[in-house]
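All protein chains but one are shown at their positions in the complex.
This part shows subunit A:
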Amino acid sequence: MANHHDHSHGHDHHEEHEQLKVLGFWIFVVTDCILFGTLFATYAVMMNSFAGGPTGKELFEMPGIIASTFILLTSSFTSGLAVLAMNKGKVNELIAWLAVTAALGLAFVVLEVNEFTHLVHEGATMATSGYWSSFFTLVGTHGLHVSIGLFWMVGLMMQLKRRGITAVTRRKITNLSLYWHFLDVVWIFLFTVVYLMGVM
């Protein structure tokens, strides 16, 4: 009896600790938000500093940008479906939705690499002007976040395969989906401020 009590108490404590870690991760996400805030501020200041070089309006190819916007939006949705599958305790469904999310994320990164290659071929590199420096820093930092998220996702899928849904893997999936939704939110502002305002 006493033993059982101890065990359940220990379990509660463990759950509480995991929830605290989710809060800690949330605080990281907020600080990351501040990082993007500073990059957006730099971009806003550099918005018209083309130094006689090419402008965004001349070089942006909207079809690819629109495609990547909907791809990332859908992947944010599928990462939510992964969390739903986790709450239902279905580990295979969870891994499947994570795989879909990762595939969409990979497609997004590939499109971004293509876009950057295109821009560099057209003569817009990081050293071209203040505008392009801030553009590549801002968009590139977001792309780097998505790429890191992909490695994290694949690692978690392997861990889920081996350990199943535990308090620890549950917390990690919760954090990953928070991170992924956050990246989608950052992209919404990138899409609006950089691309839509850029081609206006």
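Throughout what follows, contacts are C-beta pairs under 8 Å (C-beta built on N, C-alpha and C of every residue); 3 or more make two chains touch, one makes a residue touch a chain; residues count from 1.
Keep in mind that, in the parts below, contacts and distances are computed from a predicted model.
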Problem set entry | Per UniProt, the name of the complex member that is left out, chosen from "Dihydroorotase", "Acyl-CoA dehydrogenase", "Cytochrome o ubiquinol oxidase subunit IV" or "Polar amino acid transport system permease protein" | "Cytochrome o ubiquinol oxidase subunit IV"
For this session: Could you list which residues of subunit A touch the chain missing from the display?
Result: 19, 23, 26-27, 30-31, 33-34, 36-38, 40-42, 44-45, 62, 66, 69-70, 73-74, 76-77, 80-81, 83-84, 87, 170, 178, 181-182, 184-185, 188-189, 191-193, 196-197, 199-200
